[in-house]
Structures are given as structure tokens and as C-alpha cells.
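Data block below; observations after.
Of the protein chains in this complex, all but one are displayed in their positions.
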Amino acid sequence: MFKKILIANRGEIAVRIIRACRELDIRTVSVYSEADRQNMHVRLADEAICIGPAQAEQSYLNVPAILTAAEITDSEAIHPGYGFLSENPQFAEACAASGIAFIGPSPDNIRLGGDKAKARQVMKRRGVPVVPGSDGPLDSVAAAVKAAKKIGFPCIIKASMGGGGRGMKIVNAEEQIEDAFYMAQREALTAFGSSELYLEKYLQDIRHIEVQVLADTKGRIIHLGERECSIQRRHQKLIEESPSSFVSEKLRKRLGELAIRAARAVKYRNIGTVEFIVTPEEEVYFMEFNTRVQVEHPVTEMVMGVDLVKEQILLSAGMPITAKKVFKPRGSAIECRINAEDPDRFIPSPGKIEFLHQPGGPGVRVDTAAYCGWTVPSHYDSLIAKLITFGSNRQEAIARMKRALDEFVIEGIKTTIPFHKRVLENRDFKEGRINTSFLDRLHKPETPTG
Amino acid sequence: MFKKILIANRGEIAVRIIRACRELDIRTVSVYSEADRQNMHVRLADEAICIGPAQAEQSYLNVPAILTAAEITDSEAIHPGYGFLSENPQFAEACAASGIAFIGPSPDNIRLGGDKAKARQVMKRRGVPVVPGSDGPLDSVAAAVKAAKKIGFPCIIKASMGGGGRGMKIVNAEEQIEDAFYMAQREALTAFGSSELYLEKYLQDIRHIEVQVLADTKGRIIHLGERECSIQRRHQKLIEESPSSFVSEKLRKRLGELAIRAARAVKYRNIGTVEFIVTPEEEVYFMEFNTRVQVEHPVTEMVMGVDLVKEQILLSAGMPITAKKVFKPRGSAIECRINAEDPDRFIPSPGKIEFLHQPGGPGVRVDTAAYCGWTVPSHYDSLIAKLITFGSNRQEAIARMKRALDEFVIEGIKTTIPFHKRVLENRDFKEGRINTSFLDRLHKPETPTG
Amino acid sequence: MELEDIKALLELLKDTDVTEIQVEKEGSKVKIRRGRFYTSVEFPAEAPGAPPQIKHEEAEKDRLITITAPLVGTFYRAPTPEAPSFVEIGSFVKKGQVLCIVEAMKLMNEIESEIEGQVVKVLVENGQPVEYGEPLFLIEPAVQQ
Partner (left out) sequence: MELEDIKALLELLKDTDVTEIQVEKEGSKVKIRRGRFYTSVEFPAEAPGAPPQIKHEEAEKDRLITITAPLVGTFYRAPTPEAPSFVEIGSFVKKGQVLCIVEAMKLMNEIESEIEGQVVKVLVENGQPVEYGEPLFLIEPAVQQ
């Protein structure tokens, strides 16, 4: 096993990884930018090294600085968390070249996860259904028109290397394709450094459901059930659950089988997430493969009684998934992402947390790097806490989330706590009638949502 | 179901009950003394009423004030928590006379729970083994000598109405009995208002293991496994676990059967706890019946995935234990009681909490009424927080407890956190070699405990 | 903030035209107003978000006496619904005179005046629940009481 791990991240996920390491008796090294000197991850680690100024490009994305920090601290492995360098295959390769273990899958796994167009092709070939669309990248407007006509409108043009909603254009008719194509190309080039595009059928009223997989170096692959991630604002998840109230036992079995097939198709190793689109008719389409720990991993942990970050570290150290590891689900879990944002317009609200009081009691988990007196810097992601509740069923998990949100006191900055309270009071949400356009409906007052 | 419940308690257990009520959509009324005006339970309740000055006799033990508070707020039920009026049969009767539901068992159940000598007789008659001793109360020194000679030395003379280690005298030979008898009588009269005594064999190297039972008004009784409570200082529990690492499947079955037999013997209704003495040879003896929610109830909740306080409220409202309620244990849980006390000499340390930061992350639960800026009053119990961790096994629960204790920051007062860290580092504790004299051994430096 | 500091602060203000000063330090608060205003010293600062302390009527507290509820119950101004109130605003009361009843556990507890004086204010409506320590009446003590 590793004796010392460097954590190339910040915020709640860095704290999450430190906690796993402490429980595994592994020493930790935190790296930090000048803006994060007072951060919790700096205070909780055994060692901490400043690696650059506030700008992420010069600190948390600074590969030479991070590898040097690992070398001078004799760290045997680097955990990249999520975001930053976690899905950068060059970084994973650079770690290997420096003789440092990268806690994650192989560079090839990461590369395929990032190339949406190629991943589609691989999955389709291996019998994992993908959304009807172009066979591969589109080399011209003509190719886009041809593909669109074949599958029917509306379609969506996407960047092969894309993510987070950028470089996506919906087209409802043939005459819109040319403009959309060139705009998407420009956006994709700017955002992802590649103008490669592909095209898919644009599906509406869908759910975003993902399956957690674990794969060891011996090739054993298991799944740990699904997460419901349909509550999104501009492709950013805000509330996640496990299990999904929509998924029947039959559908769960199919999702699990497809996820394992997808992982096997790419010879996946480590923990990963297979994201699916599920239609109201229970049609399932592969969407993408996430090759890192997810923000929403705690809901799976609560239901399965597993520590995914520990599992990830053990898998990266070459440990097998033992036969003893048969995880049985129990109850229901829900996660609300608490962002330092205005809860109405989602405008970031950095600043000093003047007072903080965390909720507690049965079934309540708080993952945060915030503390009373900490100043949330303006340079990074606005996620400051994840509030997770567990209940014997979905109703109890929701009731608990409501009372925990009521107990949560964060003063000095604005947070999304009031937003979550609104969602939890919504009748459609309570009854499980959700899909990826739920928030659009929520914000239209005329919709009869109780 | 009740629409409004008055909570006749303070501190963490009052907050615990408010949380259960909020999740059940029941309104809450807190009562408080003048010393507790700034308390968390006052802030979290829907209504709060000051019932008297700081002295518990005039506030939290003031039956007319509490019943009047229930009446003027139209509360339908009173939850007594633990301590204070929770084991006072007259209070339960007064509630009934006022038409207010008492959340707990019948006055008769409570009365028997309080009368240790009588409970021994009842249990013995119903086939629940009790520690060898006198058949009933001792009416003279001569009776004590006779009983002691029959069962052999060492013996312990106890107060029938006793508890908490007071009114107990160990005797090693016949000539010690007379002095011990009269001293115990005096202490018992002062502490419990009754000089009645009984005598038992004094057992050493024993474990204190208790079983949680649930009984509905239809007479269905189930048990939710055991709690290991052997880590005690002067009969005060400090660390509790579930399950006990000492208890085999066979012993667990026997403990569960005996607990249900004990509950049936007294026609028990509501939640309750049957406390047993277990010897190294796995001999089991009934010790006492606790007729309220226990401080250590969370370890059972974590392992069983149940909310015991909600179950208690539902049982008190006449709801049956449904067939669906088959609770299956998973993993291991441990609780450390964080007291506002000097960690070496256990001297109370009331005062202002200048800074508070709670631990979080997977498997960590904090039950507390403390907050940053709160002043711990000197009038009441020193328990200010319960830290509970869950793990897939005992080792993980302990590792998690260690890292959570490291994360817990309480400044301004002294707490027992350093004490708990010492215990958790002890090799005997880690390997499960514990009994009720563990702490005496821990504090003797010559003992080889690693 | 010790008395020494307050004294020093008062001294400082003597030769200025400052009419009001507020100092907060380490959880204590001093507020001083000069001229026709009053001086008040508050200890300590509230914990953030803490419920407010029951405030005394600042301006009147020097001369008025507050009669508080000695137990939890229901406040009644008269012995029966039909009877006249024990006291009205302006009533002169003697020490030991009944001011009101607080009903608890079906018992009518007569609340007596601790002092001789004039009823200035009745702070609770007839029939309302009151908690322990809740102010019921303000009484202006008779001179040389």
C-alpha cells in the first residue's frame, strides 16, 4: 500500500481524500495556491506545499509544480480528485513517467472518456446503445445534414471533446444546420482546443442516470447501483439521489449490465461512472464515461455502506475486489450541492463566512472544507459544501434533507440553501416526477407544481 | 398521530427529539430554564417556554410547570428524553391525568424499572437469569449475612431504588457486612429516598451488554441487537458500540431471546433497553430494565438503519410494529461521549465555547446542542456532544472515530476528546479486550496495554 | 471592557461635542449618549443568531418596577370572567394586593404586588399564556417606598 499520497486538488474533495487516507493510515500532502493558504485541506494534511499563485493554470493545473511537490515530499501516489487534472491523460502519463502512481484509470481510459465521439463508436460496436446520431466525427456541414436527415429533427451538434454544455447547438430544421455547425466549431475550438463535432438525436423529457462501477487490475468489474442526476441547471447537477425512484428492478439490472459491458469494452480499471440517458419509455442510451470520482459519489456510499474513495485508493494500489465485497443497498440517499451563489440567479458569492453551523443528527452527512471565519476565494468552483441525507426510504431522506437545510447556518455569503428548500417543497420532486428540464419548469410560475 | 409534542428536556437529546419531530411533520414545544435561554433546543423548536430558574428542581423537574406549558401550548404529548422526569412514574401518571400522552412505557413499567430488587424477583420467576443474590429486599443485617454466606464472597450490597453507583458497597468477608449495610442504608436514603437494600454476588471482569427492544401496544416485541457499554468510569458509560466484538451469533441469539422474555414478563410497551452482565464464560445475567431512550441509542440506529426516536413516537401514538420492519444489521458503530470535563480528572469545565468545528465526511454523525459562542451552563449534565462513527467493520469504525476526533475543534472549554483519543490508541481496546474494569487498568501505567 | 475603560471613555468625551459613542470589544458593548439621552452598558454580545433577551424598557427601568410571572400558566386579570379586573392602569396598589391570577394545573395562583405604587402598564392580555419570568405589570413605586 501507499505510505504517502499527494492530493492535487482543493476544497471539499481534497478534504474527502485526506479523510480516506487518514482512515487507511496513509500520510497526506496537500498542495495549495496562494489564495488557499487558509484552506481546510492545508490544515488537515500532514504536509502542505504552496505550488503557485491563485490562478489555477499556475497552481492546481501546473503539472511540473505538482510533480515536483510529489517528488520533494516522497509521495508515492497522486490523487487528482475531480476537475483540474483528473481527466487529463497527459498528466496521468507524466505521473507514470515520474514513477508516481496516478490514482485513477489508465491514460487510455481517460483519453477515451474525454473523446465523446470516439466513445460513442466504441460503445455502439460493443453493443451498448448510444443515442442515434452520426457514426463518428462530422467532417463537413454536408455530413451533418446527411446524419440529421437520417435520424430526424430535432438534433444536437456537440463537440467531441466537450462537456459542461459548451459547444452544443440544437437544430430543429435543415436550414439551421450550417450556422449551428460553424458556431459550434468556433465554441469547441475555444473551449476545448479541438473543433471536432458530432451529431445526435436531441431527446427531451429524459433522465440523467449514471451507474457507479469498480474494476480491479485482474479484470473483475462490479457495479454499485445507479444515481439519479436529473436535477440540473445548464448541465450542472445540483441534486443527486440513489436509488432513482424511476428505476425498476428490471431497469436496474439492465443499467448495471450495460455499465459493466461499457467498462469491459474499454478494459476499464479503477472506479468510474457510466452516464446514461433514460427516456420515459425506459429506453437507455450511453452518454459518457467519467473516469474519476464524482462529486455525487456520497449518495452511493450512504446506500451501499461503502467508502468509494478508499476503494479507489486500494484499486490503484493493485488490490483486487475481493469476493467478500458484495455490497447490498439499503434505504435511500440524497445530496444537495451547497454553492456560494445567489440562490435565484446563481451568481457566485465569494467572501468571508462570518458564522457557520452544520446540521447533524441521524442520517446527516456534511462534506465541506468550509469553517467559521474562512474566506471563500473567487478564483475557483463555487461548491462549498455537500449535504447528504440517508433515510430508510426516499420520503425519509427528503424529510431529513429539509430539516437539515433548516439547521444549516452559513452567514456572510449567499448560498444555494434557499434554492434547495424550494425544490424539496415541490410536489413533482417529492413524487419523483423529475427529468432534466425540471428546473426550467420550476422557474416558470405558471406550471402547476403544487 | 400527534400534531404537537412538548419536549421536557434540554441539550443534545432535546435537539435529537426535535429532529425526529420535524421529520415526522410534528410541531415542537421546548421548555427551558433561565440558564438555557440561548440553548439550541430553544432555537430549533417551533415554540419555546421558560418554565423556571436554573435549578432543575424548579424547571426541568417541575411537573406542574411542564404540564401547564403543555396545556397552554395545546401539546398532545410530552417526550421526557432521558434523565430528569423520564423515569418518574408519578410524572407519567400526571400526564395521563391531564390527558397528555407520555412518550414512553406505562407508569407500571417505569416503576418496575426503577425498583431493582423487585425487577430481580420478577425476572427470576420468569426464567431470566439474575446475578445470584438475596431473594428480595434485605430486612436486616442478619438477612444480609445469611444471603452472603449462601452465595459466597465477594458480594455487593445495593440500593433497591439505586443507580449511578451510589448506595453500593462491596463486602469481602462476613465481618464487613454490618458496617457496609448501615452505610449503604444511609447513602440510599439520602440519594433515593428509600433505604431498601438487596445483595448480589460481586462479579468481576464482566461486560456490560444491553439489548434494545421495541414493543407495540398489540404486544409484538422485537429486539434490535446489542450494545457493548463496558467502557465506564464510575458506572458512567463513556464509549459504546454495536455490535459487541465479544458477542458470537449464538450469544446474540440468547441475549435477544432473554431481552424479549424480560420485556414480555413485564408486559412492556414502547422502546426499552434490557441491561445484562456477561461474564468471560458467556454467562448472562439480567441487570436492569431501562424504560426510556438511552444516551447511546445512535449506535443501534447506525447499524440497523432505523430512527429509534421516531419509532418511539410512533409506538406511543399506538402504531404497530409492521411486518415490513425487519431491521437487518450492517457494519459497526461506535459512540464517544464528549463531556465538558477535564480529560484527565473528569472535573466539569463549563464556560463559553469560543470556537467550534464539527467533523464530517463519510460515516460520521454528530449529535449536539452546542454551537460556536454558546456558554455551557454549570447547572446540568456535562455531556455536550455525542460523536458516532459507522464503518463496514469495527476496525473502520475505530479508524473513522480517530480521524473524526482529530477534526473536532472545541475551544474555550476542556472536553473529554483527548481521553477518547487515548482509549482508541489502546491495543486492548482495538482488539476488543474490554470489560468494565478497562479504564482502571488504562489508568494504571504498569499494565501492559501497548 | 472594564469599568476603568468606561470611566476613561467618559473622561475622553468630556471636552468634545460628541453626543454618542459606541465601543465594541471582545464581546462586550458600551454605548454612551450624552445630554438628554441615557447611558447604558450591555454585557456581553449576543451569539450570532441567538434569540433576543427579553428587553427591559430602557428608559423606564430606573424608576419602574416590573412584576413578572412566578410560574408558567394562563394570565387572568379578574377572579371570574364576569368580575371586574383586580387592577387597572392608574390603580394604586398596596404591597400584597392581588394584581392578577396565573392559572396552572387548574389552580388559580393569585399574584400579589411586591410593592406599593401605581400601575403604569399591563403587559399581557387577559387569558393569554405566560411563561416563567414574563413581565406582567409595570408599577411606579410610591415615594419613599
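Each chain gets a letter, A, B and C, in the order it is written, and its residues are counted from 1.
By definition in this document, a residue touches a chain if its C-beta (ideal position, glycine included) is under 8 Å from a C-beta of that chain, and two chains touch if they have at least 3 such contacts.
This one's a predicted model, so the numbers in the text were calculated from it and none came from an experiment.
The hidden chain makes contact, of the residues A:52, A:167, A:363 or A:377, with A:52.
Per the touch definition above, the residue from B:151, B:409 or B:424 contacting the chain not shown is B:409. If you put the missing chain back, the residues of chain A touching it would be 34, 37-38, 42-43, 49-53, 59, 64-65, 67-69, 72-73, 98, 371-374.
Assume only the chains that are shown with their structure count from here on.
Centrality by C-alpha centroid: the chain sitting nearest the overall protein C-alpha mean is B. Chain C has its Cα centroid 58 Å from the Cα centroid of chain A. Per-chain CA centroids place chain A at a distance of 43 Å from chain B. With centres set at the average Cα position, the gap from chain B to chain C is 42 Å. Residue positions 371-372 of chain B each touch two or more of the other chains.
Counting only residues that touch two or more partner chains, chain C has 48-49.
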